[in-house]
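All protein chains of the complex are present and in place, except for one that has been dropped.
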Amino acid sequence: MLPIVSITLFLPLLGAAVLVALPGVSARIAHAIGVSFSGLALLGAFWMWARGAGEGFSQIEEVEWIPSLGAAYRVGVDGISLPLVLMTAILFFVSMVFSAGVRERARSYVALFLLLETASIGVFVALDAILFYVFFEVTLVGMYFIIAGWGYEDRQRAALTFFIYTLLGSLPLLLAILALYLGSDPNTFDMRELIASPPLTGLAATLALIAMLVTFFVKIPVIPVHTWLPAAHVEAPTAGSVILAGVLLKLGTYGLVRFALQMTPDAFRALAPIVAGVAVVSALYGAFVALAQTDLKRMVAYTSVNHMGYLVLGVAVAAAAADPNAGVLALDGAVLQMVAHGFVTGALFLLVGMLQDRAHTREMGDFSGLLRIVPALGWAFVLAAFASLGLPGLAHFPAEFQIFLGALGVYPAAVIAVLGIAVTAGLYLRAIQAVFLGEARDEWTGLKDLGTRELLSLVPLLALTVLLGVAPFLVLDVVHATTQGILP
Amino acid sequence: MTCLAILGPLAAAAAILILRRGAAALALLGAGVGLVAALATLARVASGERYSAVLPGLPELPLRLVAEPLTAVLAVAVAIASALILTYAAGYMRGERGGPRFFAGMSFFVAAMQALVFAGDWVLLLASWELIGLSSYLLIGFWYRRPGVGSAATRAFLYTRTADLGLYVAVFVLIWQAGTSEISRTLETGGTAAVVAGLLLLVAAAGKSAQAPLYGWLQDAMVGPTPVSALLHSATLVAAGAILLIRAFPLLPEEALLVAGLLGGITAVITGVIAVAQGDLKRLLAASTSSQYGLMLLAVGAGSPVAALFHLVAHAAMKSSLFLGAGVFQSARGSTAFGDLAGVGRGHRLTFAGFTVAGLALAGLPPLSGFFSKDAVLAAAFESERAWLLVPPALLATALTGVYVARALRLLWRGEGGGAPVSGAWWMGGGLTPFVVLAASLGLAGEPLARLLGAEIPQDLLSAILGLAAALLGLSFGWTLSGGRMPGPLLTSAERGFRIGSGFYGLVARPALALAAALDLLDRGLHGKITTAVGRGAPSAAHLVDLSDRGLHRAVFGVGRASLEVARATRVSDESGIDGAIRALVRGTRRLGGQARELQTGLIHRELLIAVAAGALVLAALAVGAIGAGGGL
Amino acid sequence: MITLLVALIIGALLFGIGLYGALSQTNLVMIMMGVELMLGGAMVNLVAFWRFLHPEVYAGQVFVLVVMTVMALEMAVGFGVGTARFRARGSVEMEEARELKG
Amino acid sequence: MLLQALFAGFFGMAAVWFGVVVFRTSSMVRSALALLFSMTAVGAMFLAMEAEFLGVLQIMMMATEMAIMAIFMVMYMMDPGGLGQMDMSHQKRAAQAAGVLGALVAIGVALLTSWGPAANAAPGAAEQTRLLGIELMERSMLIFETAGVTILTAMIAATAAAIERRRR
Partner (left out) sequence: MNGMEMDMTRDLALLAPEIAVLLTAVGALILEMARLPRVALPFTVIGLLVATALTFPLLGTETMVFMGTFRIDSLSVWAKLALLPATALCTVLAYPEIKDTDREGTVYALFSFAAIGALALAGAGDLMFVVLGVLLSSLGSFALVAYPRDDRATEAAMKYFVFGSVTGAIMVFGLTYWFGATGSTLLSGLGSLEGALLAAAFGLVAVLVGLGYKAAVAPFHFWAPDAYDGAPVAVAAYLSIVPKVGAIFALVQVVRHLPDGTGWPLAVAALAVLSMTYGNLAALVQENVVRLLAYSSIAQSGYFLLGVAAFGRSDLAVPALVVFAAAYAAMNLGAFAVVALAGRHLRDFDGLGRSAPLAGAAMVIFLISLVGVPPLAGFVGKFLLFGAAIGAGFAWLAVAGILNSVLSLGVYLRIVVPMYRAPKEAPVSARSVAAVWGIALFATFAIGVAAQALLVWVL
């Protein structure tokens, strides 16, 4: 049996090592290496997908690490992590393709992205709490340098805010992991063990849960600890934003499911009303703040807060549900929402980046009537925007439908979050109207439509968005098999 | 086979987008396939067959298609309307740019509508419900470069989507109550859940069917191409609302029916008045649509979904004819304002004849279809337990229909004839003529329809007589009424479409404003004022309405602006509040650091003293601990 | 027993005086004298503990020897450092050693 | 027994008194002499407490040590006879407080602790020295060796610090 998980995990790192080992390669070759290694990782992810996941963890690969401490190199997937791994590989591949235009210090850029890819996939496949934490932190370092090195005007500050915020946020997780470790008998960092028999009870579990919530809420982000997000997004380079929104936010939500939900289920059940409340507020708040933005990138960034709010609501519902049907439903929706948000928001950030590359502005008010001048870009934006506002047939709808449906079964009051759907519709339509409809101004008549490289990076995401919307069962069948087993 | 009704148009849309040529032909082909499939389905269903298909969807919530009499009839109606309108559009769109986009959109629209019709579960229904919203957005915004088009499309989508939240929540409630998403099984729900779900469905239907107070978007939507309007009004977007209520009828409890009836009645009258006052043919037709759907809701409220269905089908034919005719006039004169259309009927006599037949059918003259369908609605109202509530608005709406139809006919006939030759007239005629024939003859379909559905179409002599009388009265009044003869304030208000509460904000703002106005009056402390206000009678009341309307307008804008302000404020708090707190924290920490550093004076004796003092402190603490512990000293 | 307590009190007093000196004197040499006194106090304690409590434990005596070593060696190195300081600065006043701080 | 206490007390008081004198005179040389007397008194106390070997050693060591100290004092202060009358102290109050507190705490601990029964007799001087020798050669050998290394280090360190630096 080929250790395909580990191969997929470390292929990008190998690519980064190759880049580091080859000083003075040209930008073109660096990008070629980046694309090919992330492409290989993508193939690996497809292979993993083809092998599939059952109810529990499968495709386990394990090497002893610190037997005396119960820590080991353990990787594997289940129905929750497998789609995320595939999504991560796709997003990184697409980002590498799109980034092929970067000329400035291309070698380090590609190397950092590849490092980031390994770390991101690592978080999703890690089955050892320490390993998880290590990958979790390494993503932070990679992203920090990407923002600080290739971002826009105020990148230093944004990168630092991001770094401090999330590092500050991730330390409590370490505490929680320690608590879980010390609570388990025999002491182990094996996440399968910790999940199979949650080690903590009572106050200890609640405290550990709170620590985890702090960490994951910062990462997700949920109000009021989301303020790093817009700054980081606005200043990050386009591909950085894609990864940040598409993958890094999912580390938080994935952790929320994997750790908070699965390792402290009873405490989570007790706190679920609060979490659900915060999630609803977050969703609505994100939507309203997004509505007030005039900068396209900030707007998209804030809609992430909105979508993540739904997602957290789904997890909270899953934690609280007395009726397993409702819980499974909401959890299915939450996992699907992770994948959907990756593709859709990735596409949106790519589009905004493409627009900025051409016009050097992101202000809605500076544009008008671009649909005629750059129709491909325009229609792609319309499609992605409608996906983001939750239109049926596109990726977000099934996810949000399941979340809301589950929520209504458990917290009828939470259904107020549905209002967010109307608000996001409003803000996207406003943006489309301002930027793409109407008569074009003269200054934009010279803009070029999408080039091959841009299409190559964009079309897969849009196609997946449609595919996921039309046939959500492709992913949900995998997810469902696992979630059914998670919730009693 | 049934699936082809959906897949045909859908495949056409896809093919058009891929091939980007032969758009009209492909669209027609798709519509034709869809029509054949729908007819075949109807035939099978008529022979007593019932069947359904289960498609993979969400876990535990599979998608279902069902073929039963109601869906088959609706599907045929949609298929016929769409086929004919597409035929017409082949002519109408000749010479327009963006044909592929148009025909792809239309085909997709039809496919989504057929999916909605055949939907056997709430998820598919909700999905297609939203997709027809998307299609209408794209089609209304077809001429997106023209000023105002973008905002009209946005408005249409936003209004309907906001109302759709009702459907979302209703669906959630129903699924939880029934434990399944299968529509037929959820309809057995009862109790509070049914009331809640029913009212929420009503909200969604009111949004799509442009019922009060959510009708404002429909008239704006007239900026789209005429075939779009025709499709929208006859068989797809607007019809969806009524179809939803017809299909969900078994669920609706008394309370919901009452509200539906009331809502329908009020809408029918208000939008009827609006139609009378319009200065634009297409806007008149739009208002009329709201009014007619109001009648359908009224019929549902009266307990007769069959009557509503009958009127829906008939209305599809009538309204399509009218729109298509209006499209021909528009092509001739380049405008739809009555001022520009004066006498256009003389130039296009055939079209005008068709228009007239359809118009009179709408007004309810026998033996045209509208007479029978409207009679069914009226009879249902009469038979209803709430007749006293439902009959007056129904009659009034009937009369108003007569008024605006007659007025429109007169305005189109009177004046100089002529106009530019219309290109693609053959195609347009080809689409229009069958509609007119249908509009004239569909009255015959009532009986078979009822038989198919296993229900009875309400018939009542009294209602027929009263209805006919009202229609004739209206027609004669309308023919004599010219633009300026309506009471002034009423006219202007109506022309503006009674914007009172036409926004959904109005739902909130209106009662608040009424209360404010009342308090204002009291505040002035003059009973006399109230009495004079009463005494001045109707004109002043109309004036008052107008005044309050202006205030309301401002209030609506105020609420909008306020919500934007709130949004802006959250943004400010976002940027300064939390980040600011963090920054303050950092500053405070640094200050602490400075203080810590000051301990390090560089004077070793002071530092030693601190160390010794600290040692003493630790000792004191330990000693207290030791003594407290009571151990041996 | 009385002698033990007397000796311990003497040791404590020597320690206190030495501590006072170490903290109050500005001159390196005087501070060193204070340290000597503190260590002297320690020796008195050690001898008293050895004699009156654990006369069989000769480690106590060794401890006294160690303390004597400490005294002598600190003195020696202290003078070494003092000499270096004196060469560099011309004084071994602690008050003049305030360049490094913060 | 009482006699022993009296002797120890007497020499102890002498040690304390000379200790006080160390910081009372304004001459460093006098301070050094006072310290010498104080340390000698401590040595005498050892003798009174029947630790003959330690007592003699203490007196001898202190004599040499103080001689060295006096030399350095002359070198640093150029103050052979206490001519300068300058105040050489700072933070006196705090230091006094610390000193008094330190002494009081130590006395308090000494008085409050129950030390257990006192041993009445100690071995004779010769026996003591022999036993100390055995202790040094057995159990405390490593300690003793470490002390030796420390002495070596101190010699090197002191020279390294004191000798003037030259470029090679």
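Order of writing sets the labels: A, B, C and D. Residues in every chain begin at 1.
By definition in this document, contacts are C-beta pairs under 8 Å (C-beta built on N, C-alpha and C of every residue); 3 or more make two chains touch, one makes a residue touch a chain.
As the structure is a computational prediction, the values presented were derived from the model and not from experiment.
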{"item": "Interface partners of the hidden chain - shown chains only, full complex considered", "value": "A, B, C, D"}
{"item": "Touch criterion as defined above, residue of B:Leu29, B:Val306, B:Ala440 or B:Leu608 at the omitted chain", "value": "B:Leu608"}
{"item": "Option touching the unshown chain, where D:Val74, D:Leu101 or D:Ile143 are the choices", "value": "D:Ile143"}
{"item": "Interface residues of chain B (partner: the chain not displayed)", "value": "586, 589-590, 592-597, 599-600, 602, 604, 607-608, 610-612, 614-616, 618-619, 621-623, 625-626, 629, 631-633"}
{"item": "Chain C residues that touch the omitted chain in the full complex", "value": "11, 15, 18-19, 22-23, 28, 31-32, 34-35, 38-39, 41-42, 45-46, 48-49, 53-54, 57, 59-60, 62-63, 66-67, 69-70, 73-74, 77-78, 80-82, 84-85, 87-89, 92, 94, 97, 99-102"}
{"item": "Touch residues of chain D, complete complex, unshown partner", "value": "105-106, 108-110, 112-115, 138-143, 146-147, 149-150, 152-154, 156-158, 160-161, 163-168"}
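Rule of thumb we're sticking to: only the chains that are shown with their structure count from here on.
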{"item": "CA centroid of chain A to CA centroid of chain B, Å", "value": "36"}
{"item": "Geometric centre distance via CA averages, chain C-chain B, whole Å", "value": "96"}
{"item": "Multi-chain contact sites of chain B, meaning residues that touch two or more partners", "value": "605, 609, 612"}
{"item": "Partner chain C, residues of chain D touching it in the complex", "value": "1-2, 4-5, 8-9, 12-13, 15-16, 19-20, 22-23, 28, 31-32, 35, 38-39, 42, 45-46, 49-51, 53-54, 57-58, 61, 65, 68-69, 72-73, 75-77, 88-92, 94-96, 98-104, 106-107, 110-111, 115-116, 118-119, 121-123, 128, 131-132, 134-136, 139-140, 143-144, 147, 150-151, 154-155, 157-162, 164"}
{"item": "Of all residues in chain B, those that touch chain C in their complex", "value": "597-598, 600-605, 608-609, 612"}
{"item": "Interface residues, chain D side, partner chain B - complex", "value": "90-91, 94-95, 98, 101-102, 105, 112-114"}
